[in-house]
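Below you will find the structure I want to go over with you.
Heads up, one of the protein chains got dropped from this complex, but the rest are sitting where they should.
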Amino acid sequence: MARRGLFWPLFALPGAVWLVLFFLIPFYAVLSVAFGTVDPIFQGPVPVWNPFDWHFTTMRSVLEQLRPGQVFWTVFVRTFAYVGIALAGCLAIGYPVAYYLARHARRTKALLLVLLIIPFWVSYLMRMLAWIGLLLPDGLVNRSLVDIGLLSHPHGWLDGQPSSVIFALVYGYVPYLILPLFATLDRIEPHLIEAGLDLGASRFSTFLHVTLPLSKQGILAGSVLIALPMFGDYYTNDVISGSPGTSMIGNQINLFFQGGPQRTTGAALVIVLAVLLGALMSYYLYSTVRASRQPVTA
Amino acid sequence: MSEAKGGAVELVELRKRFGDVAAVDGVSLRIPAGEFFSLLGPSGCGKTTTLRLIAGLERPDGGRISLDGVDMAATPPHRRKVNTVFQNYALFPHLSVFDNVAFGLRRRRTSRNEINRRVGGVLEAVRLEGLEKRRPSQLSGGQQQRVALARALVLEPSVLLLDEPLGALDAKLRKALQLELKTIHEQFGITFVYVTHDQEEALTMSDRIAVMSDGRVEQVATPEEIYEEPATVFVADFLGISNLMTATAEGAHDGRCLLRLGESELHAARGEISARGEVRIVIRPERIRVEPYAPGGENRIPGMVERVVYLGSLEQLVIRLATGDVLQAIVVNDGEPKAFSQGVPVRVHLPAEALRVLPERPAGEVT
Partner (left out) sequence: MKRLRDWWSNPWGRPRALVAVTWLYIAWSIVPIAIAILFSFNAGKSRTVWQGFSTRWYWGDPTQSVLHDPALRSALEQSLKLAALDMAVSVPLGVALALGLTRWHGPGARPVNVLMLFPLVTPEIVMAVSLLLVFVTLYGIQLGTTAQLLGQVTFSVSYVVVIVRGRLLSIGKEYEEAATDLGASRVAALRLVLLPLLAPAIFASLMVVFALSIDDFVVTDYLSSDASTQTVPIQIYSSVRGTTTPALNALATVIVVATLLAVAFAYVVHRRFTAGDEAARGSALREIAAFDV
C-alpha cells in the first residue's frame, strides 16, 4: 500500500528538490543580501539569514531614491515608458500578423508559420547583432537613407537613442507575442465570425465585437509573456545604446552587480522589481480567473 | 467447451466516491460464471465505475469484490484474471496489431512459439488474420474494436469486462458486431460484464441486465422481465417510451388494483396491485389499443388525437386524454387507410393486464 502511494511522488521528488534548491532558496538569498550588511574591510555583501536580524537601511535608501525626481524614479519611469511603448508596438505589429495567419491564410499557412517561427529560434543576441550591423554609421540603413536623400549625413542610431532601444525591444520581443496570439485567434470558431457577418455586422464591426473580445485573454497573456522579460532586460539597451541616458531597471541592477559593495543595493532593487512584477502577475492571474468564471453569455 | 471456464463475480455493498459524488453507492450483484451480464444506465449512473472497480483500476471505498469466491480487494489490476475492452479501445498506437495482442502474453513471459500460436488463434477467432503488421491507426473502427477484444481474450480471462465497446461505431456496424460478440461469448464460454447506455443493445445481447441509476442498482432481471415488468419508474422510463401517469390507488380487488385517474376508473393487473394512495402507473405504447370514439367501457378513456407521426412500419399517435394526460400509442401500419388523424376523438383502451402500478423506490427499499 505504501509503495502504491509513493510511486508517483518519487518521480516528482528530484525536480521538486531542484526547484527548492535552485529557485526558492536563491530567492531567499537575495532577501538576505538586500537586508544584510556590507563587510567593512572587503566591501563584499554579508547576507543575514535570520529575518529577525534584518537591516532595512539599504532598502530604505533605495525606496527614498524611488521618490519622484530621484535617480531610481527616473529609471523606473523610463523603464515603464519604454516597455509600454514597445508593448504597444509589438501588439500593433503582432496582432494583425497573427490575425491574418489564423483567419485568412490558407495555402500559405504552413509556410507563414515556419517563417514566423524562424526568428523565434534565432538567438536573441544574433538578432541584435544583425541590426547593429545595419545601424552602424556606415551601415546599410544610413547609406540608403543618405542615398535617397532623407538624411544629409549618417545618423548615430546606436549613440544612446531611446527610439533605437524601443525599436530593438519591439524587434526582439514581437515573435514571442505572435505565437500565443495566433494560438488564441486560431481557436476562435469561424462560425462565430460568420454569425457576426450574417447578423448584419460589417467585417470591421464583427472584428470589433466578436474577434477582439474573444481574443482578449490571448492579448493579455501574450503581453504579460513579453512584458515580464522586458522589465528585466538590460542587454538590448547595452548593445543598442550603451548610454546611461537610456538606462532601464535591468541596467541599474546589472551595474550594481559589476562591483562589490553595491551588490546589497542591487539585491534591494531586484526585490523592488520582483514585487512590482509580482503585482503585475497577480493582476493578470486575477483577471484570467475572473474571465474564466464569467458565464459564456456575458 | 463452455463449461466451468467463466468466473463468478460477486459484489457486496460496493461503494466508491469521487469527491462529493457517490459514483457507486452500495451495489450488490451476483454474476454466475459464464453469464452475459449487462450494466445498463444513463451516463453518470456509476456503471463504468462499477466495471473499473471489478477490473481493479479503481479502489473501492467500501464493500467487497470476489471472483470465484476469492476476495480481490488487495489484488492489483495486473494480477486479476479479469481483462477489459476499453471504451475507446486504448490500443497502443506505437505497437502493431500483433504486438498489441501479444502485450499481455509477453508480460507473463510466455514462450515465443506459444505467443505466435495463441495470437494467431485469437486473431482468427475475431477474423483479423493478415492484419498482424498493421498499426491501430491503419484499421477501421470495427477492426480496432476486434483488436481490443482479441487483446483481452488472448489472456483467457475468466471474466471479460466490456466498457461501451460499440459506442464509437455507426449503427449498422454495431448491429453486426452485437451478433459477433454474442457468438464469441458462446464460443469462449467466459463471463461477460458489459456496460452500455443503449437499452436495445442490452436487451438483445444479455442473459441478465442490471439497470443502474445514481450509483445504485434499480433492477436486476432478464431482458424480458426488465422490459415487461419494470420494477421502478426509472426503469420503465429508461427502457423506451413509457407512458407514465399519476393515479390514486384504492387497493386490490380480485387480483387487480383499482385506480382513479381523474373521472375514470381503471383496473391494473400488474405491479404493486395492493398499493394505496398516490401511485405511478405505466403502459407501453404498443400495448395501448386505440378505438373509434364511443362513451364508457371498462378501462377505456376518451381522448383526442393530437398528432400522428409516420414511422414507416409503425405509426405513432400522440393522444390527449380527457384526464389531461398525454399518451403515446404505437399502431402497426397494416396498409389500411388512416383511421386516426389529427383532431379526431378516440377511445383509448388500456388493458388491465398491460397496466402496471409502480413503487417510486427500488424494490425492497423502504423510505
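Descriptive notes on the structure:
Lettered A and B in written order, each chain numbered from 1.
As a convention for this text, contacts are C-beta pairs under 8 Å (C-beta built on N, C-alpha and C of every residue); 3 or more make two chains touch, one makes a residue touch a chain.
Note that the structure is a prediction, hence the values are computed from the model and not measured.
For the chain missing from the display, the contacting residue among A:75, A:193 or A:270 is A:270, taking the whole complex into account. Touch with the chain that is not drawn comes from one residue among A:55, A:127 or A:155, which is A:127.
Note on the undisplayed chain: of the listed residues A:15, A:69 or A:149, the one touching it is A:15. Interface residues of subunit B facing the missing partner chain: 55-57, 76-79, 82-84, 86-88, 90-94, 103-104, 107-108, 135, 137-138, 151-152, 155.
Residues of subunit A that touch the chain left out of view are 5, 7-16, 18-20, 22-27, 29-30, 32-33, 45, 47, 93, 96-97, 99-101, 104-105, 110, 112-113, 115-134, 136, 138-140, 143, 158, 171, 174-175, 179-180, 183, 203, 224-225, 228-229, 231-235, 238-239, 242, 250, 253-254, 257, 263, 266-267, 270, 273-274, 277, 281.
We adopt the following convention: only the chains that are shown with their structure count from here on.
Note on chain placement: the centre of subunit A and the centre of subunit B lie 58 Å apart, centres being C-alpha means.
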